[in-house]
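A protein chain is absent from this complex, but the other protein chains hold their places.
== chain A ==
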Amino acid sequence: MSTAAVAARRALQQQRTRVLYRKALRNVLSWAVHRDIFYVEAQKMREQFEMNKDLSNLETIDRLLYEGESRVEKFQHPDPYIVPWAPGGSKYARNPPVPSEVITVVGFEF
(Lines give C-alpha, C1' and ligand atoms only; values in the text may rest on other atoms or scores of the structure.)
Protein backbone atom coordinates (compact mmCIF):
# COMPACT_ATOMS: atom_id res chain seq x y z
CA MET A 1 0.00 0.00 0.00
CA SER A 2 1.26 3.46 -0.79
CA THR A 3 2.22 5.69 2.09
CA ALA A 4 -0.40 8.26 1.18
CA ALA A 5 -3.15 5.65 1.35
CA VAL A 6 -1.77 4.34 4.64
CA ALA A 7 -1.61 7.85 6.05
CA ALA A 8 -5.17 8.55 4.92
CA ARG A 9 -6.38 5.34 6.56
CA ARG A 10 -4.54 6.15 9.78
CA ALA A 11 -6.06 9.63 9.82
CA LEU A 12 -9.51 8.13 9.36
CA GLN A 13 -8.84 5.72 12.19
CA GLN A 14 -7.72 8.53 14.44
CA GLN A 15 -10.89 10.42 13.70
CA ARG A 16 -12.98 7.33 14.41
CA THR A 17 -11.14 6.91 17.70
CA ARG A 18 -11.88 10.46 18.74
CA VAL A 19 -15.56 10.15 17.85
CA LEU A 20 -15.75 6.81 19.65
CA TYR A 21 -14.11 8.23 22.78
CA ARG A 22 -16.50 11.17 22.74
CA LYS A 23 -19.55 8.91 22.42
CA ALA A 24 -18.26 6.64 25.17
CA LEU A 25 -17.58 9.58 27.48
CA ARG A 26 -21.02 11.07 26.92
CA ASN A 27 -22.48 7.66 27.65
CA VAL A 28 -20.56 7.50 30.91
CA LEU A 29 -21.79 10.99 31.76
CA SER A 30 -25.40 9.89 31.22
CA TRP A 31 -25.01 6.73 33.25
CA ALA A 32 -22.87 8.04 36.13
CA VAL A 33 -24.76 11.07 37.36
CA HIS A 34 -22.82 11.66 40.57
CA ARG A 35 -19.62 13.46 39.74
CA ASP A 36 -17.24 11.43 41.88
CA ILE A 37 -18.47 8.19 40.32
CA PHE A 38 -18.23 9.81 36.89
CA TYR A 39 -14.57 10.69 37.37
CA VAL A 40 -13.73 7.11 38.39
CA GLU A 41 -15.63 5.58 35.46
CA ALA A 42 -14.23 8.10 32.97
CA GLN A 43 -10.73 7.24 34.12
CA LYS A 44 -11.46 3.53 33.57
CA MET A 45 -12.77 4.28 30.06
CA ARG A 46 -9.67 6.32 29.33
CA GLU A 47 -7.42 3.47 30.44
CA GLN A 48 -9.21 1.07 28.10
CA PHE A 49 -8.39 3.41 25.26
CA GLU A 50 -4.83 3.91 26.45
CA MET A 51 -4.21 0.13 26.52
CA ASN A 52 -4.32 0.00 22.72
CA LYS A 53 -2.53 3.26 22.13
CA ASP A 54 0.62 2.01 20.41
CA LEU A 55 -0.74 -0.36 17.80
CA SER A 56 0.34 0.00 14.19
CA ASN A 57 -1.38 -2.86 12.34
CA LEU A 58 -4.26 -1.33 10.38
CA GLU A 59 -6.44 -4.43 10.45
CA THR A 60 -6.13 -4.78 14.22
CA ILE A 61 -7.03 -1.15 14.74
CA ASP A 62 -10.06 -1.48 12.47
CA ARG A 63 -11.22 -4.56 14.32
CA LEU A 64 -10.81 -2.89 17.70
CA LEU A 65 -12.67 0.17 16.51
CA TYR A 66 -15.52 -1.99 15.27
CA GLU A 67 -15.69 -3.79 18.61
CA GLY A 68 -15.59 -0.49 20.49
CA GLU A 69 -18.38 1.00 18.43
CA SER A 70 -20.60 -2.04 18.93
CA ARG A 71 -19.94 -1.93 22.68
CA VAL A 72 -20.85 1.72 22.89
CA GLU A 73 -24.00 0.95 20.92
CA LYS A 74 -24.87 -1.82 23.37
CA PHE A 75 -24.37 0.31 26.49
CA GLN A 76 -26.11 3.36 25.08
CA HIS A 77 -28.19 5.11 27.71
CA PRO A 78 -31.94 4.95 26.93
CA ASP A 79 -32.52 8.53 28.10
CA PRO A 80 -29.23 10.36 27.63
CA TYR A 81 -28.64 13.74 29.16
CA ILE A 82 -29.11 16.40 26.52
CA VAL A 83 -28.82 20.11 27.24
CA PRO A 84 -32.43 21.35 27.75
CA TRP A 85 -32.62 23.80 24.87
CA ALA A 86 -31.07 21.39 22.32
CA PRO A 87 -33.23 19.07 20.15
CA GLY A 88 -34.21 16.16 22.37
CA GLY A 89 -33.90 18.20 25.53
CA SER A 90 -36.75 19.10 27.83
CA LYS A 91 -36.92 22.80 26.99
CA TYR A 92 -36.66 22.40 23.22
CA ALA A 93 -39.31 24.42 21.35
CA ARG A 94 -41.05 25.18 24.63
CA ASN A 95 -41.82 28.78 23.74
CA PRO A 96 -41.69 28.99 19.98
CA PRO A 97 -41.84 32.49 18.55
CA VAL A 98 -45.32 33.68 17.58
CA PRO A 99 -45.81 33.44 13.81
CA SER A 100 -46.05 36.73 11.99
CA GLU A 101 -49.57 36.01 10.73
CA VAL A 102 -50.96 36.30 14.23
CA ILE A 103 -51.79 39.88 15.14
CA THR A 104 -52.92 40.85 18.65
CA VAL A 105 -55.54 43.61 18.61
CA VAL A 106 -55.73 45.81 21.69
CA GLY A 107 -59.14 47.14 22.62
CA PHE A 108 -61.10 44.57 20.70
CA GLU A 109 -64.77 44.83 21.61
CA PHE A 110 -67.56 42.50 20.72
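The rule is short, and it goes like this: a residue touches a chain if its C-beta (ideal position, glycine included) is under 8 Å from a C-beta of that chain, and two chains touch if they have at least 3 such contacts; residues count from 1.
Here, contacts and distances are computed from a predicted model.
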Protein name (UniProt record) of the chain left out of view, among "Acyl carrier protein", "P-type ATPase C-terminal domain-containing protein", "Cytochrome c oxidase assembly protein COX11, mitochondrial" or "Eukaryotic translation initiation factor 6": "Acyl carrier protein"
Among A:14, A:60 or A:90, residue touching the chain not depicted: A:14
Touch with the omitted chain, as defined above, among A:8, A:40, A:58 or A:83: A:83
Residue of A:9, A:46 or A:71 in touch with the missing chain, whole complex considered: A:46
Where the unshown chain meets chain A, residue by residue: 14-15, 17-19, 21-23, 25-26, 29, 46, 49-50, 82-83, 85-86, 89, 95-98, 100, 102-107
